[in-house]
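A single protein chain has been omitted; all remaining protein chains appear in their positions.
Letters A and B mark the chains in the order given here, with residues in each chain numbered from 1 onward.
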Amino acid sequence: MIIHHPLLGPRDAAEFTYMGDAKLIDRPDWQSETAAQEFYEYGYLRDNPAGWHKELWFHEAGDRSWLVVTRNTLTHEISNVELARDVARARGRSK
Amino acid sequence: MTQRNRFSTGGQIDRSTTHQFVFDGKRYHGHAGDTLASALLANGVRLMGRSFKYHRPRGVLTAGSEEPNALVELRDGDRQEPNTRATTAELYDGLFAKSQNRLGSLRFDLLAINDRLSNFLTAGFYYKTFMWPAAFWEKLYEPVIRHAAGLGSLSLQDDPDVYDKGFLHCDVLIIGAGPAGLSAALTVGRAGADVILADEDFRMGGRLNSETFALGDDSGADWAAAAVAELESLPNVRVMARTTVIGAFDHGIYGAVERVSDHVHTPAEGKPRQILWRIYTQRTILAGGATERPIAFENNDRPGIMLASAMRSYANRFAVTPDQRVAIFTNNDDGHRTAADLHAKGVKIAAVVDVRPDIPRSHDYEVLHGEVIDTKGRLGLTFAEVRLGDGSTRTLECGALGLSGGWNPNVHMTCHQRGRPTWNDTLAAFVPGPDLPAGMCVAGAANGTLSTAGALREGHAAAVSVLDLDTSDVDLPQAEDTPVAIKPFWYVEGCARAWLDQQNDVTVKDVKLSHQEGFRSVEHLKRYTTLGMATDQGKTSNMGGLAIMAELAGKSIPEVGTTIFRPPYTPTAIGAFGGRHRGQDFHPKRLTPSHQWATEQGAVFVEVGNWMRAQWFPRDGETTWRQSVDREVLATRKSVGVCDVTTLGKVDVQGTDAADFLNKIYCNGFAKLAVGKTRYGLMLREDGIAMDDGTAARLAEDHFVVTTTTANALPVYRHMEFVRQCLFPDMDVQLISTTEAWAQYAVAGPNSRSVLEKIVDQDMSNDAFPFMACANITVCGGLRARLFRISFSGELAYEIAVPTAYGDALMRKIMEAGAEFEITPYGTEALGVMRIEKGHAAGNELNGTTSAQNLGMGRMVSKKKDSIGSILSEREGLNRDDDLRQVGIKPVDPEAPVPAGAHLMAMDGPIDAAHDQGYATSACFSPNLGHAIALGFLKNGSERTGERMRLVSPLTQVETEVEIVSAHFIDPEGDRLRA
Partner (left out) sequence: MHDLKPLTALGGSEPRIERFAHVTIAENDGLALASVAARMGFEAECHGTLKALLGAVPGPGQAILHDPEAGFWMGPDQWMIGAPKDTHELLADNLKVRFADTASITEQSGAWVCFDLIGPGMADVCERLCGVPIRKMVAGDAQRTVIHQLGCFVIRRADADHLRILGPRASAGTLHHALVTAARSTA
């Protein structure tokens, strides 16, 4: 597969390491009342859709960016690639 | 032997170059430009092999890569290559080949008895027959069947040749260099785009080399040669002959195998036999041509019976006829071309048999309306029986019979992305469907356009469309433009032992039987009968099987559908997929800066995360590794030892939020760590299980150096980047690996300070540089270095680091400075012994199933801050009272073994999983204690010190009575560390 890196353009998927569902960005608040339940869901409950899926890929043999890749798991079509850092910020993560 | 079936003129062979070759021990001659098959036919050899199951005599069916029959063992010795198609093996001087799958000689194969037993060897034979007794399968049936069936044999020696991998980029990849491919390449090449033109054949031109049609004023072959010459002169065109594109993968990536040295006796020094190319392309024009299909009838597999188009290839390209008396059996006009071409070369045409009533007549030879119903000839065709349209029969004397059942476009590559072909009634064949791999278009015969002029036009049009050119007018040469005239006809009524798949010996009867037994899906048919499952993947046979299935099921062929086409297009050597990654080059080696020095000391090395680490340093007189390791341990604890610890992962963590960042990745706190101090850190996974451990040294307020275990350096770095980029994107923290930037040595033992005082340019006293101190320093009068007072061994110890280039020199300097203390280099075994003696957890304990609680570090998990894994580490299941805890294990009998991996059981009661109490993780012989020791995990282990248990390993039949003790076997108070 070819992943169109937002900074580096088309790169062979062989340069990347795959991690799975990009929901891993949405790590729960450790001080939440229901933190234990939320972390359980965060850690163990993932979707595995046949179709469009947002996934985390690490450009291990490249610029070491984590990317959020929107990929159709049936066709391997990739519709969008974003820097995970930008996605994380857009989802309200900070520090 | 003379080349008695070679025409005196014509063909694209080089008659001035004669090659000698040996087939089945006999010497023959051929010419440059021959294949093994064409050279054998030229010499009158029709019999080339025995069939897979029935050991029927077989010759060539085709003249190309679709060949199911003429498979040979090419070359001898360690270069022997089984199942090589004689039709694609390029002749070279000294070629050596043997027929395969025979017992005895090819002419008198003892296993031909299988053919007489054929009634018992039908579809599903193995499934039905060898069911019982069960033990017989492995011991009797399978060995016998394996011996009798199967194809060529392996050399059972290492392949002496090498294979390369390579990477190419282009704007347009053109697959196939026939009329369509060449026409496309000329247009794209002239337009200046980067083109790769790949063809599996060693001579480009495709069918142009096999036909007698003219292109304009030239012969097809001459036009092709001129086109190739022009393309080769263009700097933007890469012309790749002998290169098979084997698969269309995602997003414009294609695999291609270039046979660099298959056409020579031995590859030139340093040259690969083959190259597996990974081609990245924007657009692809598939011009892979079409494959003619045979017609099935009784005994249609005798040597001499072949595709009519293959006969034309042999005649027109190689100047060879398979026999001097030839008949043709056809259902379409194309078959008649073969008769005309051969007749023109002086070959006697026994007759052309056409299943169609209204057929073209000829003045030159007899044309019959009818069907071939049977053949004769034990080792080669002698007679063909024909049933004429009026019901009468006739016997034709002929040594070769050409079959023309129509053409199948080579749609394979169009289907590699789950595309399905569509049925075309005019051609009675599948053509590429609408769902092509992105960026691909198809031209010429592969697209169902079977005329030469059509191929030229489509190739050009494809080129215009992929480049979006506005020129539509082009000067294409005049060429043959005959429409296809065919009557679908797959097999002769009433036939039974009529071969569909000649390689896997599948007959019309087998397909009918499978239908009768209820196999309705084409995928089931394939697997039950093995139709199309051989190395040729049914290129000449699948359609016949589908047609019969359709007929029996009362469906149309497209309703039945095809099986799925998968890469590779033709068989590909495993060696090509392995490339250079073989033997010593299987994966990279990582050498520490002191590797050369360690080699000089006679070190025995062990591979850890690709690193070559010194395992121990044997000395004269030591006969076992234990002697060396015991000596290294004792010497270090007594005086001083030195160990290369460069391999530990190191990550530079900087930024104003660096301490906060470490607080996230480690379960214990780092914010309050003073500058100039080092702290042990335990990293958890988010599920609360330990991931890795190491130290973090604070070199400045905003600068830490973090270490990881050797094996986990990469995944830990990846995890740290995940935390930084995905979880806390606004933290001011920067990461970079410095694992290889520094050479690092552990100097351990009571005299370590005395040794380093001679090297380090600063005060080393306990006050100035206490336990867990760290600093940027200089050594040897000015070289920048880092010093850490940390200890894995439990002794007074330091780790000292210098830039990698100086590692060798520093090691030699340490040895020189330590000479007066008899400093001893120690390897990973002694390192392991000392850490077990000290009770330090390592990879065996951090094994992906253990929590901080299990490791006895539960209290380290800070609840005052957010860190990865802290919440889930509080889960009930990880905090049970009877949970596993790290313990020490020692044998009651000092001589008894305590193997790692053995399980702890109560002194009484059964030994089984239900009564399992825990297990030993790391074990060694402790030279300081004089007996074996182990670390392990035991239920509620921290409360069970002093208890006697059994440590059992049923697998190795060990059962040892042990005592549960503290995991800190040596210096539990840590006095030595702080000395």
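Here is the rule we use: contacts are C-beta pairs under 8 Å (C-beta built on N, C-alpha and C of every residue); 3 or more make two chains touch, one makes a residue touch a chain.
Computed from a prediction, not measured in an experiment: that's the story for all the values here.
**Q** Missing chain touches which shown chains?
**A** Hidden chain, whole complex, touched shown chains: A, B.
**Q** Of B:Glu480, B:Asp808 or B:Glu947, which residue touches the hidden chain?
**A** In the full complex, the listed residue that touches the missing chain is B:Asp808.
**Q** For the chain left out of this view, which of A:Arg27, A:Lys54, A:Arg71 or A:Arg85 touches it?
**A** A:Arg85
**Q** One chain isn't shown here. Among B:Ile13, B:Leu36, B:Leu95 or B:Leu168, which residue touches it?
**A** Only one listed residue reaches the unshown chain, and that is B:Leu168.
**Q** Please pick, from B:Val264, B:Leu552 or B:Leu591, the residue that touches the omitted chain in the full complex.
**A** B:Leu591
**Q** In the full complex, which bits of chain B touch the chain not displayed? Write them out.
**A** 162, 164-169, 194, 269-272, 275, 278, 280, 580-581, 585, 587-593, 595-596, 610-611, 646, 652, 654-656, 702-703, 730-732, 734, 736-743, 778-784, 802-810, 813
**Q** Tell me where the left-out chain touches chain A, residue by residue.
**A** 7-9, 12, 14-15, 60-65, 83, 85
Criterion: only the chains that are shown with their structure count from here on.
**Q** Indicate the whole-number Å distance between the mean C-alpha point of chain A and the mean C-alpha point of chain B.
**A** Comparing mean C-alpha positions, chain B is 28 Å from chain A.
**Q** Within the complex, which stretch of chain B touches chain A?
**A** Those residues of chain B that touch chain A are 249-253, 280, 417-418, 657, 660, 686-687, 714, 718, 721-722, 725-731, 866, 870-872, 874-875.
**Q** Could you list, by residue number, the parts of chain A that touch chain B in their complex?
**A** Listed in rising order, the residues of chain A that touch chain B are 1-2, 10, 12-13, 17, 19, 24-25, 27-28, 30-31, 35-36, 39-40, 42-44, 56, 58, 60, 64-66, 75-76, 78, 83-85, 87-89, 93-95.
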